[in-house]
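The complex appears here without one of its protein chains, the remainder shown in place.
Right after this comes subunit A.
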Amino acid sequence: MQLDDLYRRVIMDHYKKPRNRGTFDADAVTIALNNPTCGDRISLQLILDNGTVKDARFTGEGCSISMSSASMMTEAVKGKTLEEALNLADRFSAMVKGEEVEFDEYEDIEALSGVNKFPARIKCATLAWNALRKGVEQQ
C-alpha cells in the first residue's frame, strides 16, 4: 500500500484549488448528499439547458479525496449531455472498483484510480458522482 498511489499531486492540486466551488444565483438543479458514515457532505448545482449540463458548481465539506473528486467531476461534466454525464459516472464507479478506464475528456480523473487500493476511501471518491447521478436521474 503506497500512499502516493492515493494522494497524487493532481488530486492535491484540486483539493487545494477546487474548480467550480460556489453556488449559482440562477435557477439550478440542486442536489445535496452526505456520507452518513463519515459526515462528508456535498451540495451540487447543475445548470441544465436542453438536455445538456451547461455549468456545474459545488459546495461541501470533506476530505481531500471527496473534495478533489467533486472538483474534477464538475470540470468533466460541463458541456456533456445527460446521457454522457451518466456514462462518466458509470465509468468513474468502474475505475474506483479497479477496472482500467480512461478519461480522455478530462485526464485528471484518472489520478483517482488509486482509490481502488484503499477500500475505506471509495465512498469518499464517489460522493460527488452519486450526487451527479441523482441530479441526472431526477430529470
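Operating definition for what follows: a residue touches a chain if its C-beta (ideal position, glycine included) is under 8 Å from a C-beta of that chain, and two chains touch if they have at least 3 such contacts; residues count from 1.
Quick note on the criterion: contacts and distances are computed from a predicted model.
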Which of the following is the UniProt-recorded protein name of the chain this complex doesn't show: "Sulfate transport system permease protein CysT", "Cysteine desulfurase", "Acetate kinase" or "Energy-coupling factor transporter transmembrane protein EcfT"?
"Cysteine desulfurase"
Which listed residue (A:63, A:86 or A:101) would be found touching the missing chain in the intact complex?
A:63
To test your reading of the contact rule: which positions on subunit A touch the chain that is missing from view?
1-3, 6-7, 9, 12, 15-16, 37-41, 61-65, 118, 120-121, 124
